[in-house]
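Heads up, this is only part of the complex; the chains shown haven't been moved.
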Amino acid sequence: MIKVGIVGGTGYTGVELLRLLALHPQVALQAITSRADAGTPVSQMFPSLRGLVNLSFVHPDEAHLEQCDLVFFATPNGIAMQQARSLLDAGVRVIDLAADFRIQDIATWEKWYGMSHACPDLVAEAVYGLPEINREAIKSARLIANPGCYPTAVQLGFLPLLEAGVVETSSLIADAKSGVSGAGRKAEIPTLFAEAGDNFKAYGVAGHRHLPEIKQGLARVKGSEVGLTFVPHLTPLIRGIHATLYAKLTQEVDLQALFERRYAGEAFVDVMPAGSQPETRSVRGSNNCRIAVYRPQGGDTVVVLSVIDNLVKGAAGQAVQNMNIMFGFPENMALNIVPLLP
Amino acid sequence: MIKVGIVGGTGYTGVELLRLLALHPQVALQAITSRADAGTPVSQMFPSLRGLVNLSFVHPDEAHLEQCDLVFFATPNGIAMQQARSLLDAGVRVIDLAADFRIQDIATWEKWYGMSHACPDLVAEAVYGLPEINREAIKSARLIANPGCYPTAVQLGFLPLLEAGVVETSSLIADAKSGVSGAGRKAEIPTLFAEAGDNFKAYGVAGHRHLPEIKQGLARVKGSEVGLTFVPHLTPLIRGIHATLYAKLTQEVDLQALFERRYAGEAFVDVMPAGSQPETRSVRGSNNCRIAVYRPQGGDTVVVLSVIDNLVKGAAGQAVQNMNIMFGFPENMALNIVPLLP
Amino acid sequence: MIKVGIVGGTGYTGVELLRLLALHPQVALQAITSRADAGTPVSQMFPSLRGLVNLSFVHPDEAHLEQCDLVFFATPNGIAMQQARSLLDAGVRVIDLAADFRIQDIATWEKWYGMSHACPDLVAEAVYGLPEINREAIKSARLIANPGCYPTAVQLGFLPLLEAGVVETSSLIADAKSGVSGAGRKAEIPTLFAEAGDNFKAYGVAGHRHLPEIKQGLARVKGSEVGLTFVPHLTPLIRGIHATLYAKLTQEVDLQALFERRYAGEAFVDVMPAGSQPETRSVRGSNNCRIAVYRPQGGDTVVVLSVIDNLVKGAAGQAVQNMNIMFGFPENMALNIVPLLP
């Protein structure tokens, strides 16, 4: 049994952490902080948690997070980097669901996120929490940079191709579609039901913050820079990311076998049978990534379809998976969830 | 560990049973039948179940259902009444999720369902599976008539008022709204996305099959006939029923206390604090019914709001709850689910 | 050709006015005001209007609205009452789409809207702009209080019953469901796609601002106070209101004939054939109200189904209809729109 705190529990990644942790047999929830909503019972804001989470939101100053074994940051970008050091110094391990520790190159991070970084040395120490690549390092990490949602779906899809060195990496294309919960629980006009409903659009075409994160991840795998065009789109569903990936093959390869082999031991990556087309709802509420791989008309363009639930494998579920790895619990503890279909 | 079979596993109540039973620690799934899809792996039709359900659909003749301890019928109306007797004779207990055993008056059933009943004597034996009313009888029942979705939401909402005798029962009104999954997984034009999406309508205003079921249930509670106007509506959401109930008060009563007291011991009925307005998503994927009660402007009209997930508390979840009761398992075994929000 | 101004053009009623007026052959749009977005081309905020509306939003102080023949207020409550007098004094006619002039009893208005009224005398002069009741008064009105969306759907549904005096009026029930655009184009969490999508809930059960407006309208028809329980609900569609109305019959009457006769000459009220169930999408984008009337099981409860597009007949369309009446244009000019289905 470990003591766990959550900083910033009123957003979608926060409530999703609560959904997953409420039934985790090895977790004792100690505190959930919120400046704006301190004193409000969690179950008043999220009636879905009535009878399951009996805590109230607490002001950060009164949360005694330093007494936890682990603290999740489900905060906007720029918060965790202010508070992580003191927690680490107190012996608390930290998983940041925001972007503060994801980009190793500080200048790049500062350019895309528009602020100065408060602790570059911790960035150097942080482990990028994509278990399918970094499982060993995660086990002993003090500080985890939990990957972004798009980066999770896109990297898992490209990974086998880049590891095997079978595609041109100068002009990769990732055409990604996200449900609206990816924008967070923030009062903004473009994500109103009457704006985002019955509507489809691209956004961030000129440049999106997940671009450098994906490029960094792919470059690590390949060992050198990659060229990537990344176009995210907003689609009228609540949860789900569908990444459609395009690359040019440079040699003959059995794509289906390559992908199945790569993910054979992975509990949360499901390579579907040849000819399948994964649906986002097939992972709704679960920590799975489902992947299918195609070579249309036998040409030299490989197409990978990769779906996740952006709030689970793309955020809170992956964070819990990282926690399980860090503390030696079975990796799927509290994550053995049947997707909600229909 | 009990052996369980499902007849008709390709509809929404079937796949929902599978979702719930896949992780039930006391259930061994023996067979799932389908005439049309015999031989197809369940997980091919429902990729959400990949790695969780390894059975294929099997033809009813080869299912050996008589070797099960319990068989669920997740079939269209009129099937269970043909097959229940031979299973019961073989010592198998039966839960019918369709309507075959719900209406005690055979003439009424035949009128509303448009067919002759195959086994009136079994109707007489069948126990109406609403645990909040019939828990004791369910324990020893051989044959359960699992309630309809609207009847569950409406009866649970009216129950405390009728038991306490505090409302006029000659002109009750139930204005109910259902998600589209309530219509089943059937190829029909009116429930296409492009028809039911971004649209709202009433249906069955002149008469809906759930009307006699609700009236029968309310009459049992009151001890005599009740007058009910029931108007169902189709609303563009996948899961969820919201019943808005109206009745005229005949005496002063503390409504909030009345409801809280009635459901104090019920794990799956949540009386919300005064002033709450339950959302369907607050029960999405779970077996809960959430209820709020109002007396607008202090007048003599009481308004009850009652929400359930039509596929869970309104169908498969209630069936599993009944199974748990019948076999002496904890009533919430495999039903301890956190609703999926957002 | 009349000169028309719009105050507050950045909300949904504003852009809907623009959609309807852009093609009106007798309207010259002079100015659309917005404090926050002055200088922004209208078609930049609403690309649907590219090539159709070439104005930019202008600051109210520079709009020269006093030179218009007619000014629409598509503003939050409390704005029109500050500015109407000076326009009227300048000879401009005014249609307020907000609630400032809807309630004749000032104390009632102040209670429900939480502010002091700036010009009670103008309230007394204002004409309630429901053409099906007030057509003659509208013709010569200087100042129109354009009805609310719920009040339009509910009053048109109850009207024939109350005029004919065939129902009990002490306990009318209006169970109404609205699409999310009814909440306006405001950055608020409850109307986010990820909150309001795939979800259904009641709101304002204890009391909603449209209650006194509806009661006032019904009382005018009946000649005395009525008792009304009004429960609004939020349903996941963009446009549309569906009101389900319940009343107790006090005498025998041919309901279908009553409704058809009442609305025989009305271009925008369509009494559907007996047995119909109007869908909200059947009026999407149009100024129609479609109505069906039922007497379920031949009992003494009459059920009326009434649907409108909340932004058209429930707001901007009715405002244009009022304008047409005021200026002697054909009542359906620029409103002869085929609903968008699917």
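Labels A, B and C are assigned to the chains in the order they are written; within every chain, residues are numbered from 1.
Keep in mind that, in the parts below, a residue touches a chain if its C-beta (ideal position, glycine included) is under 8 Å from a C-beta of that chain, and two chains touch if they have at least 3 such contacts.
What you see is a predicted model; the values in this text were computed from it and never measured.
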Identical protein chains across the whole complex (3 displayed): 4
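Throughout what follows, only the chains that are shown with their structure count from here on.
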Shared chain contacts [chain B and chain C, defined touch]: A
Chain B-chain C separation of Cα centroids, rounded to whole Å: 39
Inter-centroid spacing, chain B versus chain A (mean Cα positions, whole Å): 36
Whole-Å separation of chain centres (CA-atom averages), chain A against chain C: 45
Multi-partner residues of chain C (at least 2 other chains): 179, 194-195, 197-198, 236, 238
Residue numbers on chain A that touch chain C, as the complex places them: 12, 179-181, 183, 185-189, 191-198, 236, 238
Chain C contact footprint on chain B (complex, rising order): 171, 173, 175, 177, 179, 194-195, 197-203, 205-207, 227, 229-231, 233, 235-240, 242, 244, 246, 248, 275, 277-281, 284, 292, 294, 296-297, 299-301, 303, 305, 307, 342
Of chain A, residues touching chain B in the complex: 12, 15, 19, 22-23, 46-52, 181, 185, 197-198, 238-239, 270, 272, 276, 278-279, 281-286, 290, 311, 336, 338-342
